[in-house]
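Of the protein chains in this complex, all but one are displayed in their positions.
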Amino acid sequence: MPDSSLLETFATPTVSPFVIEHTNEEFTSVCPKTGHPDFGEIILRYVPAETCVELKSLKLYYQSFRNEGIFYEAVTNAIRDDLVARLNPKWLQVVTVWRGRGGIRSRIFASHGEVPSEWKRG
Amino acid sequence: MPDSSLLETFATPTVSPFVIEHTNEEFTSVCPKTGHPDFGEIILRYVPAETCVELKSLKLYYQSFRNEGIFYEAVTNAIRDDLVARLNPKWLQVVTVWRGRGGIRSRIFASHGEVPSEWKRG
Amino acid sequence: MPDSSLLETFATPTVSPFVIEHTNEEFTSVCPKTGHPDFGEIILRYVPAETCVELKSLKLYYQSFRNEGIFYEAVTNAIRDDLVARLNPKWLQVVTVWRGRGGIRSRIFASHGEVPSEWKRG
Amino acid sequence: MPDSSLLETFATPTVSPFVIEHTNEEFTSVCPKTGHPDFGEIILRYVPAETCVELKSLKLYYQSFRNEGIFYEAVTNAIRDDLVARLNPKWLQVVTVWRGRGGIRSRIFASHGEVPSEWKRG
Amino acid sequence: MPDSSLLETFATPTVSPFVIEHTNEEFTSVCPKTGHPDFGEIILRYVPAETCVELKSLKLYYQSFRNEGIFYEAVTNAIRDDLVARLNPKWLQVVTVWRGRGGIRSRIFASHGEVPSEWKRG
Amino acid sequence: MPDSSLLETFATPTVSPFVIEHTNEEFTSVCPKTGHPDFGEIILRYVPAETCVELKSLKLYYQSFRNEGIFYEAVTNAIRDDLVARLNPKWLQVVTVWRGRGGIRSRIFASHGEVPSEWKRG
Amino acid sequence: MPDSSLLETFATPTVSPFVIEHTNEEFTSVCPKTGHPDFGEIILRYVPAETCVELKSLKLYYQSFRNEGIFYEAVTNAIRDDLVARLNPKWLQVVTVWRGRGGIRSRIFASHGEVPSEWKRG
Amino acid sequence: MPDSSLLETFATPTVSPFVIEHTNEEFTSVCPKTGHPDFGEIILRYVPAETCVELKSLKLYYQSFRNEGIFYEAVTNAIRDDLVARLNPKWLQVVTVWRGRGGIRSRIFASHGEVPSEWKRG
Amino acid sequence: MPDSSLLETFATPTVSPFVIEHTNEEFTSVCPKTGHPDFGEIILRYVPAETCVELKSLKLYYQSFRNEGIFYEAVTNAIRDDLVARLNPKWLQVVTVWRGRGGIRSRIFASHGEVPSEWKRG
Partner (left out) sequence: MPDSSLLETFATPTVSPFVIEHTNEEFTSVCPKTGHPDFGEIILRYVPAETCVELKSLKLYYQSFRNEGIFYEAVTNAIRDDLVARLNPKWLQVVTVWRGRGGIRSRIFASHGEVPSEWKRG
């Protein structure tokens, strides 16, 4: 099940603000309604305040959703909440991109703080 | 015929605003003038207020246009009206993308409320 | 329902063999199991013997499947049979390309006579 | 020769503003200097006030340029003028995209009224 | 765990040979060495003898590998063996396409019977 | 109207056989049934015997079809016949690629002499 | 050597402002340091005041750089200066796009007057 | 090891501001944690004040990271700092684009001075 | 330096022949003439006799070329020889794809045993 304690951090290497983007192309969870797997991509963007998320721990955190039954909208907001709690970033954005189900593809955009306009379209 | 009673909703999982996008690549209706089928794509974007549209019910709603004779401009505005009535969203945008007829491809953009600038191009 | 009497023909303009290919990107029928629409593309290739199929009549013939409940494999073989009966071509190939269902895309290849090797992959 | 009387209109289906885009991928006219044909694409975007342009009549209007000798810049402005006169839209934009001549591709952007910033790049 | 009893079949609709191709873009299993998930695509091609595989049952069969620890080479040959046992096809080909691991992407090609030359490259 | 006297030739620069391919992306003629323009691409391939076709004259020859009412199948065979008569090549292939009409795209393949297998797919 | 006297102009066909874009995909000059040729693309955009640049003369002007030894930065600013002097436009932008040298691709952006924000990224 | 003394400069050819972009598609360094090589792309954009960076020296500077153990975030900020110290530009942006590790691709955006909004997305 | 002792193997999971393809997109070595790094892609294909190459060991083997001065032609043949010696495969093919140097991209194809025709083009 999703486990935010997997997330590890390290101190940001500089005090001048910079943007970090990590795109995980291999996310999977389970639809709580049908029991079928969902496949998607998770795009994370943020400006660190004091800490950055360590990349391998982020991967393990995402893998902890593998057998979780959870809707698109809920998983997107859950990841946003977990990362904000752990990183306390200046701003943070989570975009999830889901492969088609019944001919419908979906994207969900959740954010924390003031996402600059150039990133709002995901 | 188009049937907005097919649309089901569920409570939004969070009070913090987030954007939802559903892209249906398999829309078809009928041209009322020629009787030939039209094929297109429907992009829906919105920020939920209290409710979200359930994905399978959205698909069934779109399928209810299958044998309806209706122009591009009318179907786009009808979908916008039906979804706004059902969801009462903070804002909502419907973009329809139509395959070529006689060498002319078309897109129609209808909206409700204040669509943020980053989404106005569809 | 599918209606092969819609197919019209005209005399081939030359006795020297040549290949004709028509690709219909806007085919739809209905899944007999679920009742959901299927969307696909139909590629037709043949060498005429004495007659060619008229393009607009081919389009109307394809449209006659719109509300027919029929499986991928069956529709491909039915189109092959109808066209062979009407055209009596030197050879003929029908390839159907279906959009994903539950994450699985499909193609079906049916043929009549000796399809040259360069076309066998569809 | 170009004939704006071919343009037919119909009443807009809604009073709430919406954007209509028609892209004609098959435009041709003739270079008045060399006599060689020019090939291009015409993108039309507008917000209707009271009337919309009927699609088939738009196609016939574009075809009326087929044997006209006219420069890129002039044809773009002429189409803008004809459509504005006929539709009296809230705003309207015409973008012409021309295939290369001597290794140089061109685009011309003409407009009427206040084109919103999201569309200014064509 | 992998469960070939999930595979259901139906009688082929025609006696004349034809090719069926199903591409599953959403396959996942687990690396038995590292415990990390593997993500890939499974392409199945065959000419039915008497029976075809039912599409939804094929999807469920593929899903049964979700938490199985198994190498690329083994999963490809296992799927080939299960489908040949169930379908007894004239020929059958399984191609697995794996996303990169450590910068290396892989494909594995297994087959049964005489795969025609036009399909040998996958 | 089509005018094969526009075709000019020059002596081949070498006696060792070599393949020449000219692709005209800007072909247009008129549908004799509807009067609407057709737009397409003409691919010419041949091995010269003693003469090659001069490129600018080929362009003018293609332009002579601009206002001719002629079907896809007929124009392809006519171009093949005109070029064979003028060039007497070792082999020659004409492939025409037509943009969609009513959602159907077409290609026609005509040839003279023994087209090597690597070119048969156009 | 570069010769701005090659540039010819014609009167703009309309007083209402419109944007003109010419993209030359076949530019070449010589690196003054190594003597090797540089290959690139020149994108020109401007709003004419009273005159437009004639297309064939623009091509000849670009060709006059063919054997000139000149750096990326200098050629971009030189073209900007020559065109501004000749056209006196409302605004003008020159973007040069250079193929890789030693694995590094480059773009240079020079402008005159107030380039609207939608064009600033080239 | 990284060596900023490799960076050479030349005087800017013009006092009017212009943007320079150099994209190095062949960057490699080493992950300090695993010892495995990292591969990426470095995009540099700046408006020169008085000096520009010489292209070959930039390539040699990037090559000096080849066997350096350094994290994504640190290398991006180090390149930004070195180039700002050497060029003293009006503004400068460094975007690093990293190939996937364990299915996660990354981009890091560092900057100096006021990067105009049209470039902020990298 | 290149070290073939890094290559580890495992027993093939089946006696029926099947094709394995591993594509390494992140290969780098050094040009022995200029000292500049070369970047490329290595495609390996083979049919195992009794053993398969273990994927992580293959990656480490490729990394051992990182600081080796060696020409394109030599590295391709060296990898072929090392893998043949270790695997004794039924057939094996190594294709190296090199990014441009001075505007010239290269590919080298080396093989062992009888590569089937469908793979000869790489």
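Which chain is which? They are A, B, C, D, E, F, G, H and I, in the order written, and residues in each are numbered from 1.
Keep in mind that, in the parts below, a residue touches a chain if its C-beta (ideal position, glycine included) is under 8 Å from a C-beta of that chain, and two chains touch if they have at least 3 such contacts.
As the structure is a prediction and not an experimental result, all values here were calculated from the model.
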item: Touching residue (missing chain; options F:5, F:34, F:67 or F:117); value: F:117
item: Among D:39, D:91 or D:109, the residue in touch with the chain that has been omitted; value: D:39
item: Residue numbers in subunit F that touch the chain omitted from display; value: 12-14, 16, 18-26, 52, 55-56, 58-59, 116-119
item: Residues in subunit D touching the chain absent from view; value: 36, 39, 99-100, 102-103
item: Residues of subunit G (touch criterion as defined above) contacting the omitted chain; value: 25-26, 28, 36-37, 39, 63, 66-67, 99
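Basically, only the chains that are shown with their structure count from here on.
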item: Option reproducing the contacts of C-E, where over half of them reappear, out of E-I, A-C or H-I; value: E-I
item: Length of the line joining the C-alpha centres of subunit G and subunit H, rounded to whole Å; value: 27
item: Length of the line joining the C-alpha centres of subunit G and subunit I, rounded to whole Å; value: 45
item: Residues of subunit I whose C-beta touches two or more other chains; value: 25-26, 36, 39, 99
